[in-house]
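Here you go, one structure.
Yeah, one chain of the complex is gone here, protein chain that is, but the others are all in their spots.
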Amino acid sequence: MRRSRLPFAVLAFVLVFFYLPILILVVNSFNASRFGSGWQGFSLRWYVRLFQEAEIWQAARNTLVIAVSVTLVSLVLGTTAALALHRFAKTRLQRLHYTFIYTPLVVPEILMGISLLMAFVSAGVPLGLTTIFLAHVTFCVSYVALVVLGRLQDFDDAVVEAAQDLGADWWTTARRVLLPMLAPGLAAGALLAFTLSVDDFVITFFVAGPGATTLPIRIYSMIKHGATPLINALSTLLLTLTFLTVGASQRLSKNKLFGGGS
Amino acid sequence: MGEFLEFRDVAKAFGPIQAVDGVSLEIKKGEFFSLLGPSGCGKTTMLRLAAGFETPDRGRVFLDGADITGLPPNRRRVNTIFQSYALFPHLSVWDNIAFGLEVAKRPKAEIRREVEAMLRLIQMEDQAGKKPGQLSGGQKQRVAVARALVNKPQVLLLDEPLAALDLKLRQRMLIELDMIHDEVGITFLYVTHDQGEAMSLSDRIAVMDQGRIEQIGTPAEIYEAPRTSFVAAFIGDTNFLESEVADGLDGEYCRLRISGFPDVVAYNDKGIRPGHPVFLSVRPEKIRISRDRPLPDTRINVAPAKVEDVIYLGPTTKYWVRAGGQRVLVLRQHFRFFLDEKPIRWKDDVWIWWHGDDGFMLEGFRKGDEKLVASPPQKVGEE
Partner (left out) sequence: MKKKIQEAALTIPSFVWLLLFFLVPTLLVFVLAFRPPDPYGGIGPGWTTATIRDLARHPYWVIAWRTLWASAVTTAICLALALPSGYAVARASPRRRNLLLMMVIVPFWTSFLIRVFAWRSLLHPEGPVKKILVLLGLASPQTPLLYNNAAVILVMTYTFLPFAILPIYAAAEKFDFRLVEAARDLGARPLQAFRKVFLPGVRQGVVTAVLIVLIPALGSYVIPDLVGGPSSEMLGNKIAQRVFVDRNLPHASALSVVLILAVLAPLLAVLFRQRKKEKPEIILEEGG
């Protein structure tokens, strides 16, 4: 029976569809032309210009500070949530808890953005980096919790009992048994939280207020105001960073990133 | 009748593995034909070539005189019973059976009639609405049979259909399959690694090993006249005696020289010349054992032996004896048993003998095949 080639042809088309725009963008970042219409020779001028844009680097610094703190906080909140969901799975509280964790994932970003904005305005919280941080933690917790929960569901619960049987107290068990076993899940969750925080535009845009700028907000206004070659260069840098991170994470977690997520 | 399903010099490789290596085979119309062999011998690939799931690298497949080699499975009038049954989990028993008729766009009334007839045949009229997940193994198997037969295939292909069932159920389904074959009268191509299944069901058997056919014949031919050491050892138990033809006796018999053994008479239907080495296969049940020396006879081979192991099995007893430096397996059936009889015991000196017609000179011998028969005692009970 000859297998139909059609699905493979579609897949090939889809992969080209995925990567061709990105590839063209990268190539264009080395194009000396200002408008990207036709190749006018190899040039690094846009990269040089990029390094002179102080606003971009300020935005990048903000993004990094927020992403790191969001990762740390959501890692703690997400992990405790996952432990609770795993250990007390059947209780009524945990069922409600699970709904709480799960629902933010199916809510469109714009709704989360607007609702957080309403909450901050109503409570009189001034918009800025702090509100961005609070908003990011809110959607990152769910992702971290589900990734770690997926990892927890893969192990044999008897190991915890075995550790206690061998005389370890709760703290020792957590530190010597649970933590090392969870490490890949934690790493995957942290990476996901970090990426989501760095990349988020919609929610950030709603809760940022006029003063605070993150990298996506900066990129958005550059797109709006047509600084094409600069974005090409910036995008290429970010893509390189992304691919390096994905490569490293693959080493780390061996395809487990999506093991429990969905 | 002539050949109905024919393989002509068919070969198929999967990467470096030559699954089927130049096989020619002719199956007659209405025949129950089995492909028997160990796992990986190529029998399932043969079946998939017949079904159209695989296309051969070389050779052709014919059905009822037409070349079907390049035909996709949906255009062959051949249906398969899969080892896993492959029932559609989202469809009811009724819809599973109706599937083939529905894709063939038969009229609704006809589909209803045919499916109901099939449900009657497999005695599952009252289970028509169930999903496969709610059926037992035997029921699933019957649905798989009905789903295939309802299309009135020219050949029914069965891929180890009983392997997933437990022993008792397997025995019952064996009888049912046999009855179905008698009833519908279509050609069955049956793939199995279980010699018992193949023997009891088949008109003819092809024994396969390493992508080739070792022997084709009726069950009795395969068992009683194995051509190669593989066939002799894979089907039933046997003893291999390494020997050399010493001289021809009157016409059809010859004398064999076996080291450490008295000379042996054997039926030489293959006309092997003196001086040629040959392996003799003697089935354990053909060998007699006794404390008393039998009366001499020119056609009977007699050797002194010492008992090394006795395994009592109820209807039979197995003896491992040493005769002339060889270990020989003897199977004795208890025609009459006296509790006060002095049984043959470990370390007893005995005589073993067999008729010259019961030793079989093998055309092919491969080192290692004897391992197939060096069966541990617990395997015996399975027969």
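Every chain is named by a letter (A and B) in the order it is written, and numbering of its residues begins at 1.
As a working rule, a contact is a pair of C-beta atoms (placed from the backbone, for glycine too) under 8 Å apart; a residue touches a chain by one contact, two chains touch by 3 or more.
Quick caveat: nothing in here was measured; it's all calculated off a predicted structure.
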Residue touching the undisplayed chain, where the options are A:45, A:87 or A:176
A:87
Who touches the missing chain here, B:86, B:128 or B:163?
B:86
From A:68, A:118 or A:179, residue that would touch the chain that is not displayed:
A:118
Just the residue numbers, please: which parts of chain B touch the chain that's not shown?
51-53, 72-75, 78-80, 82, 84, 86-90, 99-100, 103-104, 131, 133-134, 147-148, 151
In the full complex, chain A touches the hidden chain through residues 1, 3-4, 6-8, 10-11, 13-15, 17-19, 21-22, 24-25, 28, 35-37, 76-78, 80-81, 83-84, 87-88, 91, 93-94, 97, 100-101, 103-104, 106-112, 114-119, 121-122, 134-135, 137-138, 141-142, 145, 195, 198-199, 201-202, 206, 216, 219-220, 223-224, 228, 231-232, 235, 238-239, 242-243, 245-246, 250, 255, 257-258, 262
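The rule is short, and it goes like this: only the chains that are shown with their structure count from here on.
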Please report how many Å separate the Cα centroid of chain A from that of chain B, as a whole number.
61
